[in-house]
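One chain of protein is taken out of this complex; the other chains stay put.
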Amino acid sequence: MNKIKLNKTRESNVSGYSKSFPTTFKYAKNDILIDDKDKEYLDFFSGAGALNYGHNNDILKEAIVNFLKSDAPVHCLDMDSVIKLNFLNKITEVILKPRGFDYKIQFPSPSGTNAVEAAIKLARKVTKRKKIVAFTHSFHGMTATSLAISGSQEMRHQDIPSQDIIFQPFDGFLGENTNTIEYISKMIATNGSGNQLPAAIILETIQAEGGIKVANEKWLQELQHFANENGILLIVDDIQVGCGRTGNFFSFERAGITPDIVLLSKSISGFGLPLSLVLMKPELDIWKPGEHNGTFRANNLSLCGATKALDYWEDETFSNNVKAKGEFIEKALKKIHENSENVLDVRGLGMIWGIEFVSGEMAKKVSKTLFEQGMIIETCGNMGQVIKLLPPLTITKSNLTKGLEKLQSVIHQVREEEILTY
Amino acid sequence: MNKIKLNKTRESNVSGYSKSFPTTFKYAKNDILIDDKDKEYLDFFSGAGALNYGHNNDILKEAIVNFLKSDAPVHCLDMDSVIKLNFLNKITEVILKPRGFDYKIQFPSPSGTNAVEAAIKLARKVTKRKKIVAFTHSFHGMTATSLAISGSQEMRHQDIPSQDIIFQPFDGFLGENTNTIEYISKMIATNGSGNQLPAAIILETIQAEGGIKVANEKWLQELQHFANENGILLIVDDIQVGCGRTGNFFSFERAGITPDIVLLSKSISGFGLPLSLVLMKPELDIWKPGEHNGTFRANNLSLCGATKALDYWEDETFSNNVKAKGEFIEKALKKIHENSENVLDVRGLGMIWGIEFVSGEMAKKVSKTLFEQGMIIETCGNMGQVIKLLPPLTITKSNLTKGLEKLQSVIHQVREEEILTY
Amino acid sequence: MNKIKLNKTRESNVSGYSKSFPTTFKYAKNDILIDDKDKEYLDFFSGAGALNYGHNNDILKEAIVNFLKSDAPVHCLDMDSVIKLNFLNKITEVILKPRGFDYKIQFPSPSGTNAVEAAIKLARKVTKRKKIVAFTHSFHGMTATSLAISGSQEMRHQDIPSQDIIFQPFDGFLGENTNTIEYISKMIATNGSGNQLPAAIILETIQAEGGIKVANEKWLQELQHFANENGILLIVDDIQVGCGRTGNFFSFERAGITPDIVLLSKSISGFGLPLSLVLMKPELDIWKPGEHNGTFRANNLSLCGATKALDYWEDETFSNNVKAKGEFIEKALKKIHENSENVLDVRGLGMIWGIEFVSGEMAKKVSKTLFEQGMIIETCGNMGQVIKLLPPLTITKSNLTKGLEKLQSVIHQVREEEILTY
Partner (left out) sequence: MNKIKLNKTRESNVSGYSKSFPTTFKYAKNDILIDDKDKEYLDFFSGAGALNYGHNNDILKEAIVNFLKSDAPVHCLDMDSVIKLNFLNKITEVILKPRGFDYKIQFPSPSGTNAVEAAIKLARKVTKRKKIVAFTHSFHGMTATSLAISGSQEMRHQDIPSQDIIFQPFDGFLGENTNTIEYISKMIATNGSGNQLPAAIILETIQAEGGIKVANEKWLQELQHFANENGILLIVDDIQVGCGRTGNFFSFERAGITPDIVLLSKSISGFGLPLSLVLMKPELDIWKPGEHNGTFRANNLSLCGATKALDYWEDETFSNNVKAKGEFIEKALKKIHENSENVLDVRGLGMIWGIEFVSGEMAKKVSKTLFEQGMIIETCGNMGQVIKLLPPLTITKSNLTKGLEKLQSVIHQVREEEILTY
């Protein structure tokens, strides 16, 4: 124990979640985490979206252990391996073909931000344009390009030599009744506006870090139309809300659009192993071999998990299940909204939901109290004022119910404590 | 089989090694890869340096499989977990303390380029300066900052909004007898030179992609002295040549220097799983919690491999073994050099060596012929003119001997074919 | 004559007005230019706004010739000279004090774009912020910073390493009934919008190159309020529409605002000699001596003209005269608008007015025909679709009437020719 304490001081102060959730985890199974004092925590966080299929999912684990035992190559960069070809085959058959997509697939370095960097680089290469349109309150990662296009991180832009980024208002940002596509069109596509036509528009269809802002379907359709009309590539960063989080495999299926480039990471490996993908329309694939590389691209152990996880998408059962749970969450949250003066809004889709509080402080207190009571849930939003519900898609119905009840109870408790302090 | 062929067309054309080594791998063990036609390949490539301990190393594999079976949390971002604390403890005891280092450790996203991005960002934050000095023929990765500081990738700089990077001559770049530190000092630290004092100097002590250029120990010492005198942080990118590649754990130990920041990735997890580290002097750790994050930071399965792999460093046996093999390689290569007119130079250290040919074409032909004859070895250098020897550190003596003999034989064969074609 | 032809080919093709108005000018007096074939041209162009007091204004010329004859120093950079101190005294007494302004005065290099560069540099230095907000359809000049903030020149931004510029919608850009200040406030001053708070907002109160777009007084007031609330410096580029063009000395007097920085050039010397000024609130004057210099700053011959020209502002006569002529122009243009199907809009203030046509082609034809008929008038607007009326403020009433009648007649003529060609 002594040693462990010592070593906590060895890690850089940059470590964040260890401060929000201050304990040491020892076991994890599906929707439950257990710490070194054997305290159980109900997981409404899912490793920030990387564990849609739960912790230590037995189906995936079996495949991974067998893979290891077989002495298949675990790491061989982008050399061809049996597992890579199997994965490419299965994602084609299970995901792409049924949805009418013909994307080619790139394996960049295995974190989401690398997929973002690759996509932006490709968009500039294809269009021979420089500018990138990004959105207010967006989040795309921490490497230089990704950070520069993350509206929600503007305070950190000064550390990076950002340029050629044009921020435009996300759906709803200018007020509920203002059509931001019209605004964007004028600001971007008018001769003399100062903003040259960009290479690409990059967006999350649901802004997660930004506070669970769900883009309207019509807005997505109009955005795609505007992009197409102007030779601008539409890039959907589906890293957090893809892989089934909204009920469908891709978050944009609801709008019937076909982005030019789609980015996946987080839950794509299924088991919490690092992997990221860039899906691109075939005509955009003008990369030269090795032009954008990275040591851990196409890591085979991750691909093993990813291949097995696609089983969940071979029929509608899993998807329907997620949608049903989503409706259950929605109903519960609307009730919470009605009964809680300190809740300004609830919003979301499928199994990603946000509860907006009157202040970041209150949201933080809710998260902290829930942690003390054995539940892990984080905050988001530009003031940290939103509680973000992100349980595993595989959460049991009883744990989901339990979690929502606990949430309601803590919200009321925090509200009452506040009243008392006045 | 048919399906597999189909899916090869599903992957983006960016895939590189699949074109250099055109087969499909099925098994891998230590220094041998086996393809789907059961052909064996001797591995002088080590997954580009990520497999210093060989493919499917049984010691590491056992630890990893047991970890998986135990239902320990595989992924929990930078929350504290038992395995993370164990790793921090072990690296402190086994690596840092014995070498007198007091580094704090950051876990950025798990590819090397993310570690580079984090380090540059930190250096700018600490020093409140903007410029970064990078070296001719360097390679640091593919995200925007890393690419901008990669001299060897200058043709791709136009795709990225690079700036604030000052390239300076690496040891030997201006000729063997020119002290580039004097040149750098004048160009960087003279009032009115146009180049403001930079935040950091980043370097590889042996430039791998750049063609196996080994920096002299005196040069490294003088560089550290120059940096210290001018308040410039010295960052060693030890991603490819750290983790024992040169015989010592860190590549810079031979020079007795203590960089301000050290970057590790590739072989740090031991098993080819994605992981990267930023080591920084404690006084530089001014990060705020969560200021540089990333979903797959501190991935626990990678940390499990990384912890176990440190066993190799508990005494001198492994290190001495690597050094001995290195001397064996050196001897063999010097003989090749003497006997081969088409070889311009051989150079290296420990178990990373380069053979420079008169042209990139010839080096490519050597690599291709070796592949046909069952050996995997890649080229590097600014014209692709260098064959890069990077066998697993755990290669058996007999396979090492066999590989060096095959290498010699193919070099002669290629030379003779060339003579015949004239 | 032969030699002259030869030398026309010696000048760079960059020469522009020589192509729009293809003749060689020999004499010029007030509102008339005479070419080398003794053809007279009525001047509705005023040297692009540098000749508000007319060509070879006798009052100013006498002062300038006397100055030359006296052997006063013509050029002594920013050393103190009698004429410089006289000018500073007179502008204080005649312009600043009566309007309640306490500006300090900087003499940058003598073209408008240098004043812009100095102002932006100062704003960044004072606020320690980097971003600059510029407007759609703006024009500020051709040096790197000025070009980067010129919305109307966006096609040329690719030649310059522009960055840190945020374009926002000018008054009216999003439609007549849309309050762009609300949009600007949301896009600039919302945490997480991606746009950090800027150092400055720079604007022309009437966009001249942009097509004679007159900012509403209320909009200007709200903009100043927004800037003040957020510690953003408000810079008015009054280079083209200051110095009496709108009736008042400064164009922004009508709105009752006090910009933090005001830029003057063009007509400030009175006589068409190069001079530019940066007026800044005293608390902003944190320049170090010589920090922003330039050989021809505070050129004494220009200052001689500038000092004399201030005589026009010692009482209201001149100003009232301009306003009366402005009303006369307005009336005439409104009639033209009513009677001309090919005219979409007329707009302006004081003695700067625009006539917007259905196409750039038609506006060009009007300008060309007027030139053939002895009148000089140029086009502007993002499609070149606007005829820009910019006569000397000293134009005689009869020439003004004549010019407006000729304008009306040519507009009709061009319209009829077009009908015939269908």
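Letters A, B and C mark the chains in the order given here, with residues in each chain numbered from 1 onward.
One rule holds for everything that comes next: a residue touches a chain if its C-beta (ideal position, glycine included) is under 8 Å from a C-beta of that chain, and two chains touch if they have at least 3 such contacts.
Since we're looking at a predicted model, the values are computed, not measured.
K.L.:
For the chain that's not shown, point to the residue among C:L77, C:L197, C:V358 or C:M383 touching it.
P.N.:
From the options C:L77, C:L197, C:V358 or C:M383, the contact with the absent chain belongs to C:L77.
K.L.:
Among B:I59, B:L174 or B:V358, which one touches the chain that has been omitted from the display?
P.N.:
B:L174
K.L.:
For the chain left off this view, which of C:E229, C:E291 or C:E327 is in contact with it?
P.N.:
Considering all chains, including the one not shown, the answer is C:E291.
K.L.:
Over the whole complex, note the residues of chain B touching the chain we left out.
P.N.:
Residues of chain B in contact with the hidden chain: 130, 134-138, 149-152, 154-155, 157-158, 161-167, 169, 173-174, 183, 186-187, 190-196, 210, 382-383.
K.L.:
Name every residue on chain C in touch with the hidden partner chain.
P.N.:
Residues touching the hidden chain, for chain C, are 3-4, 6-8, 10-19, 21-29, 33, 36, 47-51, 55-56, 61, 64-65, 68-82, 84-85, 88-89, 91-92, 104-114, 117-118, 121, 124-125, 130, 141-146, 148, 156, 159-164, 265-266, 271-274, 278, 280, 285-296, 299, 301-302.
Methods note: only the chains that are shown with their structure count from here on.
K.L.:
Farthest chain from chain C, going by the mean of C-alpha atoms per chain?
P.N.:
Greatest centre separation from chain C goes to chain B.
K.L.:
Specify the chain with the shortest distance from its C-alpha centroid to the centroid of every protein C-alpha atom present.
P.N.:
Centroid comparison flags A as closest.
K.L.:
Please work out the Cα centroid separation of chain B and chain C, and write it as a whole number of Å.
P.N.:
59
K.L.:
Using mean CA coordinates as chain centres, what's the gap between chain A and chain B in Å?
P.N.:
Here the centre of chain B sits 31 Å away from the centre of chain A.
K.L.:
Whole-Å distance, chain A centre to chain C centre, using C-alpha means?
P.N.:
From the centre of chain A to the centre of chain C is 50 Å.
K.L.:
Please list all residues of chain A that touch 2 or more other chains.
P.N.:
130, 161-164
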